[in-house]
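Every protein chain of the complex appears in place save one, which is left out.
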Amino acid sequence: MLLRYRGSEGMVAWAFHRISGIAIWLFVMLHVLDIYLAGGDPGVYDDLLRFYASPLGRVLEVLLGAALLYHALNGIRILLMDFWPRLTAYHKHIWYANWAIFIVAGVPAAIIILKPIFGL
Amino acid sequence: MLLYSRSGRPRPQSGGFELFVWYYMRLSGVALFVLALIHFSVMHFVFDPSQEKSGWIFSERWNNVLLRSFDWLLLMMVITHAFLGIRTVTMDYLHGGRRTLALTALYLVGIVVFVMGTTVVLTVQIPGA
Amino acid sequence: MDHPFDAIVVGAGGAGLWAALELAREGVKTAVLTKLYPTRSHTGTAQGGVCAALGNLEEDRWDWHMFDTVKGGDYLVDQEAAEVLAHEAIETVIELEHMGLPFNRTPDGKIDQRRFGGHTRNFGEAPVRRACFAADRTGHMILQTLYQQCIKHGVQFFDEYQVVDLLFEGGEPEKGGRAAGVVAYRVADGQLHTFRGKAVLMATGGFGRMFRITSNAYSLTGDGVALCYRHGIPLEDMEFFQFHPTGIVGIGILLSEAARGEGGTLLNDKGERFMERYAPKLMELAPRDMVSRAMYQEIRAGRGIGGKDYLYLDVRHLGRKVIEEKLPDITEFARIYQGVEPLTEPVPVQPTAHYAMGGIPTNVFSEVVRDEKNTVVPGLFAAGECACVSVHGANRLGTNSLVDLLVFGRRAGRQMARYAGTVERPRPIDDAVEPIRARLDAIRSREATGESVATIRHELADVMMDKVGVYRDGELLTEALAKVRELKGRYSAVSIADCGAVFNTELLEANELGYLLDLAEVMAAGALARTESRGAHSREDFPERNDAKWLKHTLAYVSPKGPTLKYKPVSITRFEPKPRTY
Partner (left out) sequence: MNVDLRILRYDPEPPSVALAEGTPSAGVAAGTPSAGVAAGTPSAGAAELTGRPSTPPKPHWVTYQVEADPMDRVLDLLIKVKAEQDGSLSFRRSCGHGICGSDAMLINSRNRLACRIRVDQLGKKISVAPLPGLPVVKDLVVEMSGFFSKYRSVKPYLINDQPEPERERLQSAKDRARYDDTTKCILCAACTSSCPSFWARPEYVGPAAIVQAHRFIFDSRDEGAAERLEILADEDGVWRCRTIFNCVEACPRGINITRAILEVSGAIVGRRG
């Protein structure tokens, strides 16, 4: 159904919000687990940190950051409309504004995180 | 002249759990907006955790009660917000017995994660301190 | 399957719903049958407003309203009915407000009112604000509000049950039989059900679908009217059919009179405001029959736009604010259905078949009467557009139809409740469904070599539009009558592709076409006989109104050879016929 129906910005916004929410959730569970293990065995933690430092780890981190940033911004978009329903008339505007912020804040951040991969 | 007009609207007696969830998702969302983004920034731009060794987290970050409370609060918010969120998703897509099963599993996992997280943040002793 | 009830309401437009509501309030066990979901009824399309002499903005009196109704109907109106209409309009509108209808409001919080064609102060002096309205969706709000109240009062609805026959006990009505119920076809699965009841109301709406260009819904096929006719009840004044001046070219969707009320003008190919020549005083706001005739004359004289069969409705000079705030509907329709931008372009319009003044004859209690002496058919009622209490006479005024629904729908409900308390429920009738089953099965099972429903329907629509339209004459009407009879002959061999039982709309359309053919024949025959011009019935060979000979209602009875015409007098209580000038 979802794939058959041509929704607009609102539907895409929701789909991304849901997907990013689930993705972050999965990460958080792993994250709690790894820290827990680190508490018992510092060796495990070192392995983990090495993974984070690896190129793959960094790319995944960027994805996580993107998901978090998107989810946070869209969360705020939803909140704004929840508390001021008349803003629903501008939901697409807010959504595009979110993407502007996403790029302005996200691209430099991604560059910082990814720099080491390229030895910078 | 009597105009039929109300200033306030009577509220329903019981909002129920769903109302609570709705509200809580929004409040925790605001909190997370601040906490999670700070956390992510701190972890990546102030320090670079991947440059540190495991000793770092204990020696620098959790040496401070304030930072410990911060992390615990963040953890609470993330876990509750995320699990309630996943609960919504589950309830959307699963029905009947499978829903009950999935939700039970979800709550159990939630409790486990909560306990694990809290254990780490509150009870881990600083090695060598 | 047999369903015992006390009252049965056929049709869930404004008239049927209000009757059902009254019955429910009285605790009468009622079934409402409708071939559409109730909220799909055509009442929902009415835009302009509903008239009542509330006098919220300026002085107004119900007897002025009565006078306007009588004069607008070219004196063919039954005046005792018009009196009831104008008088009870006020309380029904107030009651609608109490039910929650969201009327527009005046600055001091009362129901707002606007001007409408033909409604005047002090017996014709000047226009008066009498039409109560809810933005440009008054009919929609009436339909919704009544449906809501029916839900509140627990009315039992049978949605998508199409009534296909009427049942009588003690013989057909002409033999003194009484109404005993109906047979309904459940659209979802093709099953036939009988509904028994002491009182049966016909509120099935109009039949404009016999014309090519019409503002009427596809579902307006005159079911109730034709069923009564087939059971020997005469039809009254069927030759009077209103053409609304401003329909969208080719499709007939209505652009409300409000467009002209707000100051829109009509232009011909030369850019002339031609109404100057036909109604110098009221111009575009003359009654609908007059404006439609003027438009036809222009088109015939070759002054249609580009020599074609339409003219322009121009609202450009009103400015964006007026157009967008007060005429959102016409702007919207013109944009969607014509691709025309009313802010910058004139809108092509042509007259569109709109409203049936005639129908099932009733008295002021909405009881169906079956002859010139007004003998009541026990237990049978009719209200709304399908009925003819004769409050509209030869031409209906804008907004008066909604009043008709409310006043006589309500009266029907009350009278039915009273009547139902006095008689026993009819006994089940053996084989009640057999005649209709045979008819439907015949259509379904016919060899697939016959003509299609669409072919016959198109030819009918063409002949009615071209020969029984705004202008008529003896020759055209004779041809039309012959053509309709030919079509009836061909109809008896019509065949369909769908022989299923589930949602077989083709079968239903075939059945409905039969109704339209019957009614078209009655209309053409009545029009041919009436050798005068009155209201919407305009004969070029008899251009004058002839009160001496024709101040009377037509009654058309069914017979194997076609309709037999008889006449009955008009009730005149207060206003003597006068020439109708505006």
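Should a chain be cited, it is by its letter among A, B and C, assigned in written order, with residues numbered from 1 in that chain.
What we mean here is this: a contact is a pair of C-beta atoms (placed from the backbone, for glycine too) under 8 Å apart; a residue touches a chain by one contact, two chains touch by 3 or more.
Here the structure is a predicted model, which is why all the values come from computation and not from measurement.
Trainee: Among the chains present, which touch the one that was left out?
Mentor: The chain that is not shown is in contact with A, B, C.
Trainee: Please pick, from C:T120, C:Q415 or C:S495, the residue that touches the omitted chain in the full complex.
Mentor: Of these options, the touching residue for the absent chain is C:S495.
Trainee: What chain B residues would touch the chain not displayed?
Mentor: Interface with the chain not displayed, on the chain B side: 1-6, 8-16, 18-19, 21-23, 91-93.
Trainee: Considering the entire assembly, which residues of chain C contact the chain that has been omitted?
Mentor: Residues touching the hidden chain, for chain C, are 36-37, 39-42, 44-45, 94, 97-100, 102-111, 134-135, 137, 140-141, 144, 148-149, 151-152, 159, 185, 188, 190-192, 217-219, 251, 253, 333, 336-339, 433, 437, 440-441, 444-445, 447-450, 452-454, 495-506.
Trainee: Need a quick check: the contact residues on chain A for the chain that isn't drawn.
Mentor: Per the touch rule, chain A residues meeting the hidden chain are 1-2, 4-11, 13-14, 18, 78, 81-83, 85-86, 88-89, 91.
Following the convention adopted for this analysis, only the chains that are shown with their structure count from here on.
Trainee: Quick one: report the Å distance separating chain B from chain C, using the average Cα coordinate of each chain.
Mentor: Chain centroid spacing, chain B to chain C, equals 63 Å.
Trainee: Please compute the C-alpha centroid of chain A, do the same for chain B, then give the distance between them in whole Å.
Mentor: The separation of the two C-alpha centroids amounts to 16 Å.
Trainee: Name, in rising order, each residue of chain A that touches chain B in their complex.
Mentor: Checking each residue of chain A against chain B gives 18, 21-22, 24-25, 28-29, 32-33, 35-36, 38-39, 42, 45-46, 49-50, 52-53, 57-58, 61, 65, 68-69, 72, 75-76, 78-79, 82, 109, 112-113.
Trainee: Enumerate the contact residues on chain B facing chain A in the complex.
Mentor: That would be residues 26, 29-30, 32-33, 36-37, 40, 44-45, 49-55, 57, 75, 78-79, 82-83, 85-86, 89, 109, 113, 116-117, 119-120, 124, 127 of chain B.
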